[in-house]
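All protein chains of the complex are present and in place, except for one that has been dropped.
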């Protein structure tokens, strides 16, 4: 394993020191492993708290700031943070208007945020939670844990953050988040496995001529293994999987093509050219797009496509100012 | 070789289609392989044109837009673009105030931009050129090609872009660019080689327990090969090499830690924590910082540190609004 | 009374568990690589290292307090799915343990049954979903049967550990319906569930601790 780290056990603590050094505008609570924006100026606004296992940067710490998250709780690599972290975050950022937890649908994240919500309730903090479960590679069933939350999370955090910044009440911010979550679908592909630092070796072996379709963001194997294909064919499969699951022809769409950590931007643009063509062919109108590393899986090579069916409100909130290290415009 | 591409020969053309699809605010000239911002609203401003081999994204196309470059000329992977591309760019973006070529110091880039400047002169376009040669891993000598231009280029493009946006004349914009270029020093480290698509295999072999110190951004081997070291030790070597070359204690510093394409953000923050500590120990004050992928080397794992000695003017221009896909604030 | 389970025995159990989980951390992580995210060994090791540190710092007053401390420690140090689930196990065991300093076999059965019920209430997994419940549920049933037939606590827990082992082994062919492995669908078959192995380790070390104190 070759990584720019000091030791597997200190990766998260060290990275948080780096975040603190690079972003003096943010507060880093090392004890609770939180990245927070100052609350000054956000009085009366709903505070968005998200978090999850680390290794997906810039998600979530890179999305803390005006117009997006109030706090991010950082778990160990690929491990949900704990309820006490979430409670500490809620206590620090709540200005009285309540806290929205944005939770990716993994058993660990769900359970820990559930406990945190209970604890916050005990402390008199009003909370609501929205679950993101957008990965079409996973079959949706009431008998299972349901779908994973991946790229849709970025869109939910941005749009809900803008709604919060408008001063809307908790129920409305939660409803907007819910709407965006329900209107988002994603699908990813891996060219290589990632390597979890404490594991010290790749989570799975993938021969030089094979790829994994339908991977998540935790080095879990995908749904199917296939021969390495062209960017065109891969884009076609991502798009057809997503559009088979939800009809995106009805309205404008926000498209997010994220790298998974080990894939350079030039390749993402190559894929995005094919994605755009595949969408146009299907009569789907891309109103906004993002291409780059937004939600990653350590050093995995590959990409993940997210489409969100938007309406005027969602586009307006998408366009609203945001000022974070990972996403910034109008500010 | 595992890449998200269609074919080695079409990587650049395909990526430019992707840039066009993802950024409707930009113009892409496929024939001349240019990415351009609209000239409307820039009348009377000096136009910055840069370019170089592709594979370093977001540099340069990601820095085209208000407050930074007017045009980027894209060469083949790691191959300087040609004079006719540069001339076409100059013709398209010149609004009468002249064109500043920002050139990374590689023989190919220098010769091609030289020819372009001659051609532009023939067309009655006033040009000036600034050379970036900031890599301290390369010995500086009048007998050699001199130092490579790497991370300093990002800082030069940002600061000079802001000077141009202020409407300052060509000579002044060039002087600012020159000042920043002279005040910048960089040093990089590779954990892996990159793979040039048309070559199909890594440019160099690096055993699991070895790293290359002092690499450039073209898969060329570095100055020395060493055993894999901790982020702390690597940061210490980057900082000491840079600060041995130029005294940075005298003023505020802009620090850029860029990933080389295959290294995830979490590792960059781990390194930046150590860089910040190493600088503080030396009494060097970091006034502004950037951590992320800004100038890359295809899929190489590793990072490169740049320090620029700034003054009030440089910091003011650094803080000025910029609105590009790769760098955006105040806009 | 030889069959009494004291806080000392339980602490011995927890330390043995910490030791065994540390020794098996790589194995658990390897199992989690195959169908999860390669952290279960690290997670359990982190949690039980924290528990050991808590025990070193001073003993809780009684068994309910001990279990509560363990549960809270797991919840605040493990994260992931296993943190809240094992945390709930111990919190529920704490709520269902006698405060008078000792447990007999029946007490242990009651506490463990409540603990496992807590896991099921939290995680909604049933036997056959390919989770820790596949080891824990048969373990509790075996414990009950042993206790009902008059076994000592040590004997009963040994039977429970054997049942857990069988339940864990039986997860191999299953298609997961809960937890991270469920994302793999059919591809989750052919691998043992990591949580069922850590659960088995907990029961096995409990059996060792009880057998040692009984012998």
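The chains carry the letters A, B and C, assigned in the order they are written, with residues numbered from 1 in each.
Simple rule for what comes next: a contact is a pair of C-beta atoms (placed from the backbone, for glycine too) under 8 Å apart; a residue touches a chain by one contact, two chains touch by 3 or more.
As the structure is a prediction and not an experimental result, all values here were calculated from the model.
> Could you run through the displayed chains and say which ones the absent chain touches?
B
> With the missing chain put back, one of B:23, B:148 or B:232 would touch it. Which one?
Considering the complete complex, B:148 is the one touching the chain left out.
> Going by the contact rule already stated, which one of B:29, B:76, B:245 or B:267 would touch the omitted chain in the full complex?
B:76
> With the full complex in mind, choose from B:25, B:139, B:247 or B:285 the residue touching the hidden chain.
Looking across B:25, B:139, B:247 or B:285, the contact with the absent chain belongs to B:139.
> In the full complex, which of B:199, B:277 or B:315 touches the chain missing from this view?
Among B:199, B:277 or B:315, only B:199 touches the chain that is not shown.
> Across the whole complex, list the residues on chain B that are touched by the chain not included here.
Against the left-out chain, chain B lists 53, 75-84, 106-108, 111-112, 114-115, 135, 137-139, 143-145, 147-148, 196, 198-199, 203-204, 216, 218-221, 223.
In the analysis below, only the chains that are shown with their structure count from here on.
> Remove chain A from consideration and name each group of chains that's still held together by touch.
Connectivity check, chain A excluded: B | C.
> Ranking chain pairs by how many C-beta pairs touch, which one is first?
Maximum number of inter-chain contact pairs occurs for A-B.
> What is the distance in Å between the mean C-alpha positions of chain A and chain C?
32
> Round to the nearest whole Å and give the separation of the Cα centres of chain A and chain B.
About 29 Å separates the centre of chain A from that of chain B.
> On a C-alpha centroid basis, what's the spacing between chain B and chain C, in Å?
55
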